[in-house]
Structure formats: C-alpha cells, structure tokens
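All protein chains of the complex are present and in place, except for one that has been dropped.
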Amino acid sequence: MSGYRIDGLGRVDRSRRVNFTFDGQAYAGFAGDSLASALLAHGVTLFGRSFKYHRPRGLLGAGAEEPNALVTVERGGGVFTPNLRATAVEIHEGLVARSQNRWPSLKTDFGSINDRLGRFFPAGFYNKTFMWPRSFWEKLYEPAIRRMAGLGDAPTVADPDHYAATYAHCELLIIGAGPAGIDAALEAAGTKQRVILIDENAEMGGGALADPALAAWLERSLKALAEAPNVTLLKRTTAFGYYHDNFIGAVERLTDHLANPGPQSLRAPREQLWRIRAGEVVLATGAIERPLVFAGNDVPGVMLASAARTFLFRDGVAVGRNVAVMAAHDSGWKDACAMARAGMGVAAIIDCRSEVDPALVQEAESLGIDCLIHWSVVGVNGRHGVKSVQVLHHDDFLDRRLPCDALLMAGGWTPSVHLWSHSLGSLAWSDDWGAYLPDKPNEKVRCVGACAGKWSFGSGMNVGHLETNRNPAAIKAFVDFQNDVTAKDISLAVREGMKSVEHIKRYTTNGMATDQGKTSNLNALQLASAAMGKPVPEIGLTTFRPPYTPQTFGALAGHAQGPLFQPTRKSPIDSWAEAQGAVYEPVAQWRRARYFPKPGEDMHKAVARECLAVRERVGIFDASTLGKIEVIGPDAAEFLNRMYTNPWKALEPGRCRYGLLLGEDGFIRDDGVSARMAPDRFHLTTTTGGAARVLNMMEDYLQTEWPDLDVWLTSTTEQWAVIALQGPKAREVIAPLVQGIDLSPEAFPHMAVREGTICGVPTRLFRVSFTGELGFEINVPAGFGRHVWEQVFAAGQAHGITPYGTETMHVLRAEKGFIIVGQDTDGTVTPHDAGLDWAVGKKKPDFVGKRSLARPDIVADGRKQLVGLLTDNPAEVLEEGAQIVADPNQPVPMKMIGHVTSSYASATLGRSIAMALVADGRARVGQKLHIPMPGRVITATVTDTLFYDREGSRLDG
Amino acid sequence: MADTPVRSMPVPAEPAVFSGVTIALAAPCARWSLRARDAALLEKVTGLKLPRKIGEVVGETVCLGPDEWLTRAPAGATLPDGAGEKVAVVDIAERALTLTLSGPAAARVIAAGCPRDVERLPFPYASRTVFEGVEVLLQRDAEDAFTIEVWRSFAPWLWTALTQAAADMEHLPA
Partner (left out) sequence: MILIHCPYCDEQRPGLEFAYAGEAHIARPADPSALSDEEWERFLFIRANPRGRHHERWRHIHGCARFFNAVRDTVSDKFELTYKAGEPRK
C-alpha cells in the first residue's frame, strides 16, 4: 500500500490486509485501522457534507470528538447504522460504509446550494422563517427541510440483532484507559477492590497509542492489568452517562467490528448495556484539542494537530506530505516537531501569539520548519482538499499564500468534563489553562490526567476569532462543525439580544445534537465573551447532557425486546385458552382471553354466542387475575370497616359482601366481593388492575395510620386459580365434582362461601354472580387450576358449557348495570355519581373517603351521574368515549354534558345498550340526548343502568 | 372420574443447562407467609425457630420484614393457622414457584437483571428484590447456589429472561 502510509510507524497489523468499500469504491486497509485512517491512507479527504450548508467536510479529529465524518455502515438485509464517526468505525473484511447528507453523490451534492444561500440561513433561521403562512408548514417547509437537513437516515426494517444488559458493582470504576487511567488502575491492581477500567476504543492506551516512547510501558501495564484478578477491562465500551449515587451507564460494542459475527441465531449480543454502581469513580477522560476560528477552517484537510499526530503514530498514516500548523498553543509546536522527526513534511508553523518559547522555535527551525510568529491563517484555498493557505502578518495586515496540503490547528485544550458535569460536579474557569476545570465534586469521584487540567502540552493563548483582514460579515469561520454554526452566528445571536449562553446555544444550535459541543463549546464562549464584552466565567457554560456519544436504542433496551419487551403475566389456565385459539387482550400486566372464536367467527359473533350460552345454559370463565388479599387478625373486621364504605363487622363467617373502596377524596378507587372465612380471616377480592394498588393503599393505612390494629395483609392473587361458572346449569355441572359442600340454594345461598373439595382439590367455593345468572367462583390452588378447569369443562359438555372471555364478561355485567372501576369510573366518580349509594354505610361514623362525600363540590348539583342509554336505532352501537350533548343544533363548539363509558351489542336483549356519565343524569331519565359523530348525530334515550332481569329472578338458576 | 389431580407448572420441567450455570424448576413445596408483632408468639403457635434479622435464613425460614417471615416445608406438610391469636399464617404454597440457579456463572446471570450486588451477597441470605422490574425473592444458599422465588404468573417471563441472559453469557467471558 502506498499513498500516505508511513513505513515503520503505527500499530496497525500490516500482515493483515482488510478490504472494504466506501461509497461503492473498493479500498484496502490493515487490521487495526479505523475507517478514517484507512481512507486517509488512500489520500481520501472528503468524508461528508455538513448539516445545514452541505459544505464538503473532512476529518477534524481522530476519535470521539469527530463532528464531520459521520457515515452509515451497512449491516445487510436493509439494516444499517447511521451517524457513526468514521474515526470510531473499525474496518473489517467486507465492511460497507457510505457517506451521508448528500445527493446524488458526495462530490456533487445539489444541497450545497445552501452554502451559497448562506446569508439566508442565519442564526435563528428556523425560528424566523417558517412562522407563516401556517398552511405552508406541513406541505412545504417541513418536507423540504427534512430532505435537506439532518444527520443520515433512520433504518426502516426491524433490527435483527439482540442486545444484552447487566448490572455490575465495583469499588473503583476508572473511565478512560489513557496513561492516567491506566496508572490509577495499576495502583489498585492486586488489592481487594473490584476495579473496572473502561475505554471507548478498540485498544486501550488513549494518548499513549500515539506516543511510540510509551509503547513498552503500555504493553507492560496492560499485561499487568489483564493478569490482575481484581481488574475487569472493558474496551470498546463508552461510558455515556453518569447518574445519581455513582451509577454509570456504559455500552460495550461486541460484534460490529467482526467481519463474520456468525448466523443470527448463534450470534453474540451486538452490544451490552452495563449499569455500573461504583464506590468511587475516577474520570480519566482526557482532553480534546480545540480548533481555531478562521475563514475556511472547515475545508477538508484542515484538522486538529493532535488528530494528525494520532493518525501518524497510532495508524501510520500521514495526513499530508507538506503540512502547515496553525497554533495558539505550545502543543502544536510539539506535535509538529514530533511529526517532522518521524518523516512527515511540515512546511510551516504559524502562531498567532506574539511570543513563543524560544526552545520550541529553535527546535522547529532545526527541523527545517518555517516559523511564522504573530501570524494567522485568514483563508484556505481548495474545496475538497487543501491546496494552500493564506497567512496574514499581524503587523502589516497583508496576506500571502503558503502552499501546503493539510492545515493542522492547535487551539489549546478542553478537558473532557462531560461525565463530570452529568454527575453535577461544579466547574471553575482557569485562566492559566484557558478552560473550565473540574472543581467541587457532587459524587465520590475524582478526575485525573488531562481531564483534571493536568497536561504537559505547555501553554497557550485563548483566542476567539483569529485576526483577519477580511470583512467578518462576509466569511464563514466555523465554531460548531456538526451544527454548521459560524462565528458570525454567535455575534448575531448576541446582537439580537441573547444574553445567556443557554439562549445562544438554542438560538444558534451550538453545542447541541450528538456532538454535545466537544470541539465547539469553548470557542463559542470566547466569541460570546468578546461580543458581550464580558469575561468568559461570567457567561457560564451550557449543560452537558447524556449520552456522551450517541448510543443505539437496542443497547438501551438491553434484553427488553421481543418476548422480553415487558413482563406478560399468564394465569394458570392461560395455556388451555391458548390451545383453544383464544384471542387475548392485555389487562394491566396480564394477558387475558378476550373471546374464543369458532371457525369463521369475528368478535361480534363469538361474543353473541358466548353471551347467549351463559344466559341459556352455562359459561366458564377464567377469573384468576382478580386481585385477592387475605386479611387476618383480631381487628380484621374493624380494619375493613374503616377501609370500605359499607359495614363489615356484622358479616357472618361463610358470607360475602360487595365492598366499595374510596380514596380520601371520596372518589371510587376499587370494588370487589369479599368473604369472611372465619371471625378473624377475610378473603378479599379486588379488580385485576387494582390488585397491587389496593394492597399498597391498605398497607399504608395499616402501617402508618392505624398501627395499633392487629391485622396482617397477604396477597393471595396468585395462590388461587379462579374458575367462574355462570348460567342456569352451573349448579348441575359442578354437583358431581364437589365434595363436602351442600350446593342446595337453601344451604348455599347467593353471596356465600363454602370450603370443601372439587375434583379432589381443596376449594373455596364462592356463590357470586357478575352476570346476574346463578354463578360460582371456584377458587383452587393455582397449580391445580388447569386440572379443575378441564374437569369442569368435561363435566359441562352435557350441559352445553361454553368458555367465554373478558368481552362477554363485560357485556353480561353491563346488561345488569354492574360497573367496571376504571371504565365506568375515572377517578372523579363518587358512589352517589355511580348510583352506588346503597353500598355506603350511612350510620358508620367514619371510613376512608367519608368526609369528602360532604365536600361542597361533591354535594353540589350538576355532577355527572352514571345512567343507561338506549339508542333510537337498536342496531346502533355507540362508541365508548363518545361525547354527549343535549341540543345537537347548537353551534360548534357544543356544550358537552357527558360521555359514553360502556357500549355493547347485547345478543340477549337483541339491541345495543350503553352506560354513560351525564351531568344530572338521573334527572334526565326518559329524555332524549344526542351523540354527534362525524357526519351524523345519534339520538338515544336516558334510562337507568339495569337492562336485564330487573327482578333478579335468575340468580338461583 | 376424579383421578389424581394433575399439577401444571408454567415453566419447563427440564433444566436449562449452560456452561457456567444450570437453571431448573425446584420441586413444589409448602410455603406459608407468617406475620406477627411478637416473634416469640409466632414461634409458639407454629413451633418454628424464627430468625430476627431481615435477610437472615434459619433452616427453611426467612425473615423478610420486621414482622414478616416465609417458611417452607416439603409438599403436603401442614402448619397450625393460628386462629384467634395475634398472628397471621397464610398458605401461599401455590403463589410462587422456585427456580434454582447453580454454577459459577449463577451470580452473573442474576446480575443481568437484578440491581443488587449479587456477587457480594452473604449466604445463607434471602431478600425480596427485583429482576428487571419483576419482584422476586432472591436467596443465596452457597457461593454458587441461588434460588429465585417468583409469583407464578411472572414465571414464564422470568424463565425466558434468565435463560436468555445465561445464553448471552456463553458469548461474554467473565
């Protein structure tokens, strides 16, 4: 390989050639190359188009700080990853990468017209331009902006990869494996501390990778760390966020760098999310060199001096054959000399300072480098690469042409305090360092090395804009390369009244997006400081936010995809329903069988069939998900008496009662039928969705308000499988299966509970009905739920037993006017509103929520009350949630007086039924109300909520 | 028609074997939740020796809270229900099931979803905690031996989560 590869330099493995493509063109690099270094070695300078102006862009940096060279890497089958930094993409055999934000090609990009229209795109452009007319936004502005702007495309196919996640704990977490981080790890190696050292790169070493003098030390140190049993080394791992109590989020990349990660089914997770809790954190995140601000500083081939040094010494690639250096800091001189000594052609060092350490100058001159002190670059010639630069002597203000093929910027150093800032550690401005340095920690954390401002690169001068002899209004000198923010934009923002750095950031977009101001923040501050005439520390600093660099959604999701997306609770009878082809619906975290379609049936037909089966014969329903709480203790009845609206003390063992639970605000929270099993033992039931909430609420009162009561609560939701058997034949079905319980209506009346056995399994058998039919709820130990269900189902065949789901359950209960908490109530419904006054113990001195039932707004007229609605057209099924009006001819916006809460086609009644919350509803019984729908108005008559079997004659079968 | 009742379990009966860990469903057992202000009274009622410190395990009995214990026994065992006493004894045998994780990678597999410092848990020790948002009772019996008790309805999800984590572990050297 020829081009810009320098023999004898770099850590890439020259015995292993790696073939890849970029924008369809075939290239070869070496194992260990990044996409950036491999392309540079071929003399490629053009890597992308800028965000807003579509300007040609090359590499600025050599690592995570790279703002320009964002590429898309193909992963096959339409899967790709956009917005990867070319400097962080490891090449592998067969890698396919492409540039972004250009059309039709990188070299010929129509969008670059934006660059010439630049004066129409000033800071705040979006805020100013697209205000009106409003109708233009959707059709014109937004699609146009979306096509032109942006950072790559989002993939449209599902991600085939899987991701892992883990928690990890350590006494010492070190972030950044440069010399400072490695030293900190070595210090702790061999101790009892668990140490984790993480680094974002493929190889640990940080700055040492670009310093041949440290190669032996690095090898020795990494070997010692690898051998230390208490040290975990995580390379290719980015600590992206620092959260409370030393909790750090990091993503380890596991397969993207592999040429052949194997077939999908056998493949390692693509990435692993590390959730690390550390006793102490050491930030060794280093520092990032600052660009300098001058016209043409974004031409491909203009880059950071430190990046050029890294490409040369780490990768063996020279960024040019005859480079110039524009310095405001000693480090530029040191880098230039080091590179010149290694054989790279360095034409000149330009330094804007009036004085430079004579030793540096002497060394540079001895290497044949032209030294232009008190000079600045004022222009760069070349479009897709540097041909020469214009340099200006500060004294005569005349510029001259300096031929070179790359320009390296050395503007000083910015400590990488992003993670420190996430942890809410404070920063203090240091004039000496010309940077914000970590000051007071907010967690157990310390910074070491360059991140703490401890660097050995010498000193420099902070400059905003370099001196220029050109009209500052006519040049583009970039500050934020990723967001296309220029020096002009910053001064315009200040002129237009942006006084706070946070406002300037939002107005100009400086420091936003994936880049988070890594290379731009300090320069923007210098410029704002100059424009406002205020020192930098008075301007403040914008807040760095996680993630430090972009991370995949897959990594953040971890295992939570596919069947693990979220926990799905399954009842003990779920597997039977699945085998029967049940259609499910989610209810809280459960999946519940909604209906059991027969071939050719839709939901409507299946539900009609199931409903009629229950009314005419018998239906079987899985009610296992109902919340259940065992309430035990000498004060159990007293406790329930205080919690529920109705009286509990006189309830006899063996009997059940409907319980209504309010919040202290007087609104219905939950309901359910509960049984007294013994004087000091109750079996409570709650709604499926309310189970955990009710237990929490009851525990709260017990633990904190009435700790004197001797009562204990135990969730038994999952102890019992519950099989509801409803319909006139219910008793006949279970009679042969039950032992030890007299099932006769006299011995076992409605709202009673008995203990015995069914199918050889102990049961708590409830005689209750949520359908209005004769009904039983068979509670059996969960493990035997399916067994008992199957036995009952078999025994029921002779009686035409039919399994039914939640949809049928909803219809049947609505026919009887039974409410569902959370559907017919919404957290603002009192017992009176819901027509449940009968369930409120009038004589009880107190219960939870009682006082609120006398609040002025609760006793006021005009509250919404639950009523029935019968549509004029019996075939019309109202939409749940539909709004109700009294006068359909009033002008829009109409006064809405309520809404439909439940609505079904009732096969039993041969017509539709609905329940609704309507203002003064009960006073409107008999009135016609109107439900406006798109294009028409439905009329319905207000009724009470009891639609079927008004006498309750069916309860005994 | 009343054959011997058939017990159904929501996770496979066959253990899932990985190079560093075996995940298996434990045999069904009796379980009771025990509550009382006065541990001594509860000991008298049940005849059990109760640990007094949260997290402590004595025999088959675990202290879960200041007034709460869990005790286990072979399936079919009985315990007095303490009727009339200031105690609560509730049969929760069927509420949960127990998965055992054994092998050198067991702690790492649990750490995939549990925010506790699993590796440094003492043993024997037991405590409620969470695995990716699902409440579990995590018990450590030995360096390489853990059990996770989970409510039955969550068990299929937890089984999948643990076996997936264990499968991933094969690719991720410690």
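All chains are identified by letter, namely A and B, in their written order; residue positions are counted from 1 within each chain.
The rule is simple: a residue touches a chain if its C-beta (ideal position, glycine included) is under 8 Å from a C-beta of that chain, and two chains touch if they have at least 3 such contacts.
For clarity, every value in this text was computed on a predicted model and none was experimentally measured.
In the complete complex, the hidden chain is touched by one of A:401, A:851 or A:895, namely A:851. In the complete complex, the hidden chain is touched by one of A:665, A:826 or A:880, namely A:665.
Looking at A:7, A:245 or A:861, the residue that reaches the missing chain in the full complex is A:245. Residues of subunit A in touch with the missing chain: 243-245, 247, 275, 277, 424, 442, 664-665, 696, 699-701, 703-705, 707, 845-846, 850-852, 854-856. Seen from subunit B, the chain kept out of the figure touches residues 54-55, 64-66, 68, 115-116, 127-130, 133, 135.
In this section, only the chains that are shown with their structure count from here on.
Residues 1-10, 28, 33, 35-37, 67, 83-84, 86-96, 108, 111-120, 132-134, 151-154, 156-158, 160-161, 164-165, 168, 171-172 of subunit B are the ones touching subunit A in the complex. The touching residues of subunit A, when paired with subunit B in their complex, are 162, 164-169, 254, 267-269, 272, 275, 277, 559-560, 563-564, 567-572, 575, 590, 625, 630, 632-634, 678-681, 710, 712, 714-720, 736-737, 759-761, 781-788, 791, 794-795.
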